[in-house]
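Shown here: the complex without one of its protein chains, the others still in place.
Up next, subunit A:
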Amino acid sequence: MSEADPVELLLRSARDEAVDVSFHVTGVMMQYYVVCERELWFESRDIEIDRDNPSVVRGTQVDNTAYEDKRRNLSIDGRISPDLLDDGRVVEVKPSSSLIEPARLQLLYYLWYLDRVAGVEKNGVLAHPREKKRETVELTDEAVQRVEDAIRGIFDVVKSDSPPTAEERPFCESCAYYDFCWSC
């Protein structure tokens, strides 16, 4: 097969079509792509996280206790699992404002995925429980572009033999790979 566009590759992998090397992107990978590409590379290789590290606070579990809304979880081929509100909108909850961008991209990715793979058009809600705010998120053309750029970016990161070099980021302190990156 010739050099396929990662977006094509992802769609074909999702549809279980025969591809040379399948390519999947999870919601968490979308978040890591925004937060730290090195973390994304580690995540994609299943490099284990130091679970003893008490400073590891980032995580999607926070979502489940942060919001009282009734939500249903929709798991699609075990890789992406958006939460749906009663009105059918996809909801993504983020505990802190510094994690809004990663959460927004993840939400957009879910919307994109539902649209392109499942053929369902949905709107999304980005909820900030601490600030008691909700923000409607739609899959505009610009958003589609953003998601597809991210997919291509993720592809480059995960197919690379080595991770991007470590750079001190605001998220490092709470990152599971902190000791891995910085013990040198």
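The rule is simple: a residue touches a chain if its C-beta (ideal position, glycine included) is under 8 Å from a C-beta of that chain, and two chains touch if they have at least 3 such contacts; residues count from 1.
Here is the rule we use: contacts and distances are computed from a predicted model.
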item: Per UniProt, the name of the complex member that is left out, chosen from "Probable membrane transporter protein", "CRISPR-associated endonuclease Cas1", "Hydrogenase" or "2-oxoacid oxidoreductase (ferredoxin)"; value: "CRISPR-associated endonuclease Cas1"
item: Hidden partner chain, residues of subunit A it touches; value: 45-48, 50, 52, 161-163, 165, 178-180, 182-184
